[in-house]
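Coming up: subunit A.
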Amino acid sequence: MKKYLNNIWLGIYTVLIGMKITFVHLFAKNVTVQYPNKHPLDKAGGDKMPMNARNRIFNDMELCNGCNGCARACPVNCITVETLKVVPGDAPPLKNGEKRGLWVTNYTIDFAKCCFCGLCIDPCPTEAIKMTTEFEYSQYDRGNLLYKFSKMTDEQIKQKKELLANFTAEKAKKEAEAKKAAEQAKAAEAPKPETGDGK
Partner candidate 1 sequence: MGIGLTHYLILSVILFGLGMFAIITRKNAIMVLMGLELVLNSANINFIAFAKYGGMNIEGHVAAIFVIILAAAEAAVALAIVLNIYQNYKHVNVDEIDRMKE
Partner candidate 2 sequence: MDLITIIFYFFAVLIVASAAVVVFSKNIMYSAFALLFTFFGVAAIYVLLNADFLALTQIMIYIGGILVLIIFGVMLTTRITGVDIKSGLMGKMQIGITGAALAILTITMGVMYSNVKWFTRDSEPLKDTISPIGRMLLTDYLLAFEAASVLLLIAIIGAAMIARRKKNIN
Partner candidate 3 sequence: MSETKRIEFEYSQIDSERMRLNVGPQHPSTHGVLRLEVELDGEIVTEVVPHIGYLHRCFEKHCEKMTYPQVIPYIDRMDYISAMNNEWPYVMGIEKLMGIEIPEKVEYIRLIFAELNRIANHQIAIATFGLDAGAFTPFLYLFRDREFILSIFEKASGGRLLYNYFWVGGLAADVHKEFKQDVLAIVKQVRETNKEIADLLLYNKIFIERVANVGILPADVAINYGCSGPVVRGSGLAFDLRKDAPYSFYDRFDFDVITGHGEVGTVGDCFDRNIVRFHEMEQSCRIIEQAIEQMPMEGDVREKLPKKIRPPKGEIYTKAENPKGELGFYIVSNGTDKPERIKSRGTSFVNLSVLPEISKGYLFADLIMILGSIDIVLGEVDR
């Protein structure tokens, strides 16, 4: 009997305690923000986003030397890098003054695949690839999530390709001549042929 009454009392009492707590919260300041009105990137209102938040990746093509390190570090293979060798004399140096070794003809990040792990940032020798605080990328078409960073137009690529082809052809010619000369000079020893392509 005592237990029975105690149960009833506890039932009523704890319910009243709960009601008191929720009633106090009824007048408490609310913690949610009106998202598009108070944008997290907007410093004036809302929770500020930390500067090292890992969101959309940005690659500065002026700095990128096309070393493919980020693509190799990516666990989900969302980065595609295609490069062309530069012809000596044609290439302007990178923004930080380093020598440019490759033309990056295609640098695409598929944000539908990207898992925002940040592993691509670390291997970059020139600190070209960065994660930004930009986080809105809704699209109606999945194709729009392919972000192409390389600014090179098809014409430019074509031009560079031609240049390279000419250069390699010339080089091959020279080499062949050199080879010939060497062969002529030393019939027994043949120099090793160099491979033309490189990443």
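In the analysis below, a residue touches a chain if its C-beta (ideal position, glycine included) is under 8 Å from a C-beta of that chain, and two chains touch if they have at least 3 such contacts; residues count from 1.
In picking the candidates, the idea was that all candidates are chains of the complex that A comes from, given by their letters.
Since this is a predicted model, take the numbers as computed values, not measurements.
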{"item": "Options 1, 2 or 3: the chain contacting subunit A in this complex", "value": "3"}
{"item": "Touching residues on subunit A, where the partner in the complex is candidate 3", "value": "3-4, 7, 10-11, 13-15, 17-18, 21-22, 25, 31, 47, 49-50, 52-54, 73-76, 115-119, 123, 131"}
